[in-house]
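Only one protein chain is missing from this complex, and each of the others stays in its spot.
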Amino acid sequence: MFFHKQELQHHAKPEKADAVYARKLQEVLGGQYGEITVAMQYSFQAWSAHIPGKYRDLLFSVAAEEFSHVEMLATMIAQLLEKAPVGAVDGAVQSDPTIAAIVGGTDVQHAIVAGAGPRPVDSNGNPWQGSYITASGNLLADFTANANAELQGRLQVARLYHMTDDKGVRDMLGFLIERDTMHQRMWTAAAMELQEKGIETMPVPDKFPRDKNYLDASKQFINFSDGANAADGPWAQGPVTGAPEEGDFEYLPAPNPGVPMPAPTTPDPRFYGTTAKNDTVEKVTAKVKDALHRG
Amino acid sequence: MFFHKQELQHHAKPEKADAVYARKLQEVLGGQYGEITVAMQYSFQAWSAHIPGKYRDLLFSVAAEEFSHVEMLATMIAQLLEKAPVGAVDGAVQSDPTIAAIVGGTDVQHAIVAGAGPRPVDSNGNPWQGSYITASGNLLADFTANANAELQGRLQVARLYHMTDDKGVRDMLGFLIERDTMHQRMWTAAAMELQEKGIETMPVPDKFPRDKNYLDASKQFINFSDGANAADGPWAQGPVTGAPEEGDFEYLPAPNPGVPMPAPTTPDPRFYGTTAKNDTVEKVTAKVKDALHRG
Amino acid sequence: MFFHKQELQHHAKPEKADAVYARKLQEVLGGQYGEITVAMQYSFQAWSAHIPGKYRDLLFSVAAEEFSHVEMLATMIAQLLEKAPVGAVDGAVQSDPTIAAIVGGTDVQHAIVAGAGPRPVDSNGNPWQGSYITASGNLLADFTANANAELQGRLQVARLYHMTDDKGVRDMLGFLIERDTMHQRMWTAAAMELQEKGIETMPVPDKFPRDKNYLDASKQFINFSDGANAADGPWAQGPVTGAPEEGDFEYLPAPNPGVPMPAPTTPDPRFYGTTAKNDTVEKVTAKVKDALHRG
Amino acid sequence: MFFHKQELQHHAKPEKADAVYARKLQEVLGGQYGEITVAMQYSFQAWSAHIPGKYRDLLFSVAAEEFSHVEMLATMIAQLLEKAPVGAVDGAVQSDPTIAAIVGGTDVQHAIVAGAGPRPVDSNGNPWQGSYITASGNLLADFTANANAELQGRLQVARLYHMTDDKGVRDMLGFLIERDTMHQRMWTAAAMELQEKGIETMPVPDKFPRDKNYLDASKQFINFSDGANAADGPWAQGPVTGAPEEGDFEYLPAPNPGVPMPAPTTPDPRFYGTTAKNDTVEKVTAKVKDALHRG
Amino acid sequence: MFFHKQELQHHAKPEKADAVYARKLQEVLGGQYGEITVAMQYSFQAWSAHIPGKYRDLLFSVAAEEFSHVEMLATMIAQLLEKAPVGAVDGAVQSDPTIAAIVGGTDVQHAIVAGAGPRPVDSNGNPWQGSYITASGNLLADFTANANAELQGRLQVARLYHMTDDKGVRDMLGFLIERDTMHQRMWTAAAMELQEKGIETMPVPDKFPRDKNYLDASKQFINFSDGANAADGPWAQGPVTGAPEEGDFEYLPAPNPGVPMPAPTTPDPRFYGTTAKNDTVEKVTAKVKDALHRG
Partner (left out) sequence: MFFHKQELQHHAKPEKADAVYARKLQEVLGGQYGEITVAMQYSFQAWSAHIPGKYRDLLFSVAAEEFSHVEMLATMIAQLLEKAPVGAVDGAVQSDPTIAAIVGGTDVQHAIVAGAGPRPVDSNGNPWQGSYITASGNLLADFTANANAELQGRLQVARLYHMTDDKGVRDMLGFLIERDTMHQRMWTAAAMELQEKGIETMPVPDKFPRDKNYLDASKQFINFSDGANAADGPWAQGPVTGAPEEGDFEYLPAPNPGVPMPAPTTPDPRFYGTTAKNDTVEKVTAKVKDALHRG
């Protein structure tokens, strides 16, 4: 069960309205790596968890915190939109670039659709979508997805921090950035524990039985481009990451010769695909007619 | 520049056609974590790279390999679809569950739209989309995204491996799984090197100046749910992950008291939002009329 | 702030697993009128509210309840997926319609992507999206949207009720249906109060100054089809709904003669649209060349 | 059958071109509540109707009128785009904010893709989509959806009215607003008639047999937030809306104690979900190997 | 203006219900190349036309006919869904593959969402979207798009014809296929006339002034793969198609040597992209701090 309390975790009050910035801030509310994404991602991971206890407790906790961050951002955006003359004009916009500039910089749906309210979209107005989230049931895979989300998210908030000098906005972003710092640390720590305890290890999924025939393929860096420096990395030489017992990485400057492509397919003639020339029109037509007759 | 050679990196030939399995295999061709995603993700990261040399060389190389994997899967799917009577029926399907079963298990657009060919969609027929990829320009963030993609991808291929006993399909998947193993190792090794060399470290972005006022927030686990076991993890006690010099994690069993929500906003009356009751109809209407008169 | 408690509002436990039904139940979790939609819709309406007090309190309360319903459905779906052999097969599916049937009836991404967990998608696998919600800042418009959502939602749950005879599932749906009953009543009551108190009335927005020239258009039913029975309704005769002082509805059996279409447009030749024939190739080319020369 | 006549229902001619406003106007052409939505919504409701006669006649009629409104808006947008120098520049935009302003305020696809023509998208360039419409087969549910669409639509057009002072545009919008007034009245009248005649009543669907065990749940307002004013509404006290025979609404200041969450699920090990710690790696691996051996 | 008449252009009555086929038929109602696409495409082309007269008359006419085809298909689908026990079951589906087969083969949203009615989606349940259409303002480009739409559409209907043996369905499809034949001929004839009269010719747009420096690039087939047979086509030898005065096509067995890639970019440090190693942490941090200080 979820409960709501009419308080915010931290102050979310701008010094003044700024509809252009409101649009930008939508990215971390409703974008690919915005707060709706992490709130939903951690919730679905909790509901998909297969063991009770600390990992699921962790997921439920952070999910609820992230919904609280969604609320802080939504509240902030509403205020940023409050006083701005969002698109309401006194003359034709076309002839007044000053106003066109404001219109262009804002999300016009903030005005037309939401009446100066926040929206579940990103900074380009793309609606948030369920395909942004990851919840596989495998905790090592998912905690890695979570770490990635927090890295990308903190990076975006840091960029947004530089795009305003409003002290109120910066205060809120400064707080959120430190929570993102915590969350980067948290998912990293949790992923490490999983591996140290042997609950899950890499390669994920570690319980899948390796195919002995292709073990070489798991330690070869094969160069499909022409940048020779790719040989210099720890992925192309030295002991295999996380599995030194498997030997050293190997560098292949180019792929081994491939295998011939299988012959093109020849499906049922009733799909009317273009087939070989010596399959004369008459023969194909006959086949179709026959097939048609049968059904 | 990209070049194409009419060979495959590895065999991609099923023992027999299986249109139902072809649909499932679409997930790792055109799904969120399919081969199109990683091919495009690594390409865009390479084009967004800010330094020449080994990391960009790495990205270009693996991007091209992943496009080659796209091709292996597409070729496999075409053959899986080849002989199956994909939806072509001799009687009303409704009265013959045997045929309905086949239809239900297949992607009907394989038949109707592609004429028994592969499609850039996932196993539910959702078209691949650009919002699946991540390319931020920050290599530590992006290599973490890449590691995540390879973990999720290998997990999905492993599940798919169990859903068929076709030796040809399993041979191809077995090879791809080991390449995914390599790619998990590779991105992990590359991310570690970035940190060891101090090029990028966590929290990402590490060059962002921390706000001294909120450092506490970067090491507190705050419980927003009621699962007490969340206190037992390495995210809630012991030295801060990756930054022991900042002290120990702290566990808060519940959030501190929040701050009051800011007052609701009152935008321009011409947005026709519902405002406070003592803002009488007459007054609001007057305001609108006045505004209307002005523009 | 949102808080989470590891309890459910009501039992959500099926008698037995049923992966086919799990897919159907996704509709009311992640579909257009599913629980995610109403939870997010009421949240955004609360964040967009312009007056403190009971209406906003109402929105925050029901939003949190709906998130709790999201959780009940997600929990139920996880269990429905638990024991089913979701796609894991012992032979080629193609040759065994029995298994193809199960595969066809299920959401294959439940297996491949979520490892037998719930997903933020509808019953056809379309991801939930932000464009499902409505939050305009005008409470009468939005409470009407809410009433609509609850009507459509209850209708869908009622249909789903008939598609299973699992006592555990039916018990949960029976409870949810009565909460939907309450919510239909609630939004209707709230919308009526807004009108009775004159806070908002129809037509929405009521503060917009009517255009005297077109008042006729606000009470004419104009028939654009040929079904004569359309004249028999209360929308085509008798006093104007909600505004008897404006007189009676009027029935027009067909639209009045229209006005001529404006002449087609002739934009800048550099858009290379096809223009009138007597605008010879030479003249157009000359215009383009001239424009090109200038910029 | 649909027929077309090269006339417009009302004048749609701007005083002058205004590409920035053209973009905004796209919202009510191709947005969530634009004219394409209502035209398609009423059409699909008509095709899904289960009784001949006045309700279906009504739907067919208004559907065709709404397609005529689509045409008026498209014609208007083409003219608004006609003379504007849509993105065609004589110098680098970057160094000339005047031109950047115009570009920013316009839909650049109007220029690049449509060559100064209207597009089936909203004001942020999101393509219109079929998931905007509602057609359930239940007329009371659908007429409520229609009323909602007309409320939201009129609200958006009213906002757009204030964003221009072009007399031609305002004349067209003034007319459309009165047609929206009519349509609000019409759907309200039709929904009332359905209820008065007992064809459909609330709660929808009214033929679904109520579950006696949960009747309480249909009249309790349960507060999941902390806003005490939610108790003051007609949804939390007094006779049940539309069903006084069922008694009075009840106010619960908080949910009753919930029920424990069911135990986490443990699906087939071949999904490689993370399971309980005492399920040792060896045991899980053995299970997988065994399963793998079997298929 | 559009008008509606309660008649169909041709019979649309199945012999019997078939919910599985109803789902398939959705492809040509609401798919990429379905009737909604062509109806909307021709409408938008008409509204974007820049000359009055026969081409625009043609577009308006066919647009209205295509809306009438939308109606035929929607009516047919409603009947195909009428009697089928769409998902309503007497036992758990999981244990009865016969019923699972039916469920799997159908669009479950036909039942849950539409109550056995047609929907604006394709055969996989993807909603129709505005990005399916093409309307550029250039008639030769657009008539080619129209020809393509009719070719793809007829191909899909032909495939669907073979997937049923219902005489009523086949009768309707047989009629639609001949209308598609007409429409293929029509757009081809219209495109030819444009070229014969010199209104538009290829390459589109023909008024764009060719760049003398790159004329060679307009007649070279450059092989980026290793299939030598590509040299045998009329695109790699003989006179240039449509412009013999420009000489003969040329075959290049491989691209000429390319040019070096430009150096990687180094944007503002406040984007926190990963930059060159010798750009020490200290220096980058200093730059950011400085930038931060400034704004």
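Letters are used for the chains, namely A, B, C, D and E, taken in the order the chains are written, and counting of residues starts over at 1 for each.
Methods note: a contact is a pair of C-beta atoms (placed from the backbone, for glycine too) under 8 Å apart; a residue touches a chain by one contact, two chains touch by 3 or more.
Computed from a prediction, not measured in an experiment: that's the story for all the values here.
Chemist: Going by the stated contact criterion, tell me the shown chains that border the hidden chain.
Modeler: Among the chains that are shown, those touched by the missing chain are A, B, C, D, E.
Chemist: Given the contact definition stated above, which residue among B:T106, B:S136, B:T181 or B:S225 touches the chain not shown here?
Modeler: Of all options in B:T106, B:S136, B:T181 or B:S225, contact with the hidden chain holds for B:S136.
Chemist: Which of these, E:V28, E:V108 or E:A147, touches the one chain of the complex that we don't see?
Modeler: Of the candidates E:V28, E:V108 or E:A147, E:A147 is in touch with the missing chain.
Chemist: Using the definition of touch stated at the top, determine which of A:V103, A:L151 or A:A191 touches the missing chain.
Modeler: That would be A:V103, which touches the missing chain.
Chemist: Which residue among A:S61, A:Q79, A:S123 or A:T188 touches the omitted chain?
Modeler: A:S123
Chemist: What does the interface between chain A and the hidden chain look like in terms of residue numbers?
Modeler: Here the touching residues of chain A are 16-21, 23-24, 27, 31-32, 84, 97-106, 122-126, 155-156, 159-160, 162-166, 224-227, 255, 258, 263-267, 269, 271-277, 281, 284-285, 288-289, 292.
Chemist: Please give every residue of chain C in contact with the chain that is not shown.
Modeler: Within chain C, the residues that touch the unshown chain are 155, 158-159, 162, 165, 270-272, 291-292, 295.
Chemist: Could I get the residues of chain E that touch the absent chain, sorted low to high?
Modeler: Counting only chain E, the missing chain is touched by 5-13, 32, 53-58, 60-65, 68, 75, 78-79, 81-83, 85-86, 88-91, 111, 115-117, 126, 129, 131-132, 134, 136, 138, 140-141, 144-145, 147-148, 151-152, 154-155, 158, 161, 174-175, 177-182, 184-186, 188-190, 192-193, 202-205, 208, 210-211, 213-225, 227-230, 232-235, 240-243, 249, 255, 257-262, 264-268, 270-273, 291, 294-295.
Keep in mind that, in the parts below, only the chains that are shown with their structure count from here on.
Chemist: Matching residue numbers in more than half of the contact pairs is the bar here; say which of A-C, B-C or A-B clears it relative to D-E.
Modeler: Repeated interface of D-E: A-C.
Chemist: What whole-number Å value describes the gap between the mean CA coordinates of chain C and chain D?
Modeler: Roughly 5 Å separates the two chain centres.
Chemist: On a C-alpha centroid basis, what's the spacing between chain B and chain D, in Å?
Modeler: Centre separation, chain B to chain D: 27 Å.
Chemist: Could you say which residues in chain B touch two or more other chains, in rising order?
Modeler: Residues 5-6, 32, 55-56, 88-91, 97-98, 100-101, 103-105, 111, 115, 124-126, 136, 138, 140, 155, 158-159, 162, 165, 204-205, 208, 224-225, 227, 255, 258, 264-267, 270-273, 291-292, 295 of chain B each touch two or more of the other chains.
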